[in-house]
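Scroll down for the structure; my scribbles are underneath it.
What you see is the complex with one protein chain gone and the rest in place.
Our next item is subunit A:
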Amino acid sequence: MTTSRLWRFPMPKLPSNPVLRTAGVYTAGALFALGFWFFIDASVYSKVANRSDVHVKFVDWIPLICSILGMLVINSIEKSRLSADSFSYSGGGVAWKARLVLFTGFALMAGGLSGSITVLVLKYVVPGYPWPTLYFGVANVVGNAAIMLSCIVLWVSQNIEEDYTYNLSL
């Protein structure tokens, strides 16, 4: 690993602590719930307590659906297959396939976040709606950002796990 390194600065060593990893996975779930319920809150508020004409429609749901699909795709991949090129026993371009699927996942997730910002700007900011209506767009952005953060936390904590088992197998 160290001899065939590409970058001059090594990756900072993640603390390989199983407790930290467990806490990371729980935190990821909590963040995901936070983002999800933030958006559900906006749509329930739009349905029940809304006094303006603007409601949460299907357009507002598309970014969240993209983000959740992207998170599903990203975290379904076995992370150790990404560096499979350096091992001799994994033929058939597994790493290539993994990178392709992962690219799809990241594109979905980034599309979700930028789509939520697009909805916020085009549907709520540009017509100049006041706060309780503007909240629908803000909650959309916050929800998608929380789901993206949850995905990052999950990814990092699973990499901690990878490091841990590597040390264990030595």
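Just so it is clear, a contact is a pair of C-beta atoms (placed from the backbone, for glycine too) under 8 Å apart; a residue touches a chain by one contact, two chains touch by 3 or more; residues count from 1.
The working rule: contacts and distances are computed from a predicted model.
From the set "Protein-serine O-palmitoleoyltransferase porcupine", "Auxin-responsive protein SAUR68-like", "Proteasome subunit beta" or "Vacuolar protein sorting 55", the protein name that UniProt assigns to the chain left out of the figure is "Vacuolar protein sorting 55".
Checked against the hidden chain, the listed residues A:45, A:61 or A:106 yield one contact partner: A:45.
Only one of the listed residues, A:64, A:98, A:141 or A:154, touches the absent chain: A:154. Not every partner is drawn; the one left out touches subunit A at residues 22, 25-30, 32-34, 36-37, 40-41, 44-45, 48-49, 78, 80, 154, 158, 161, 165, 168-169.
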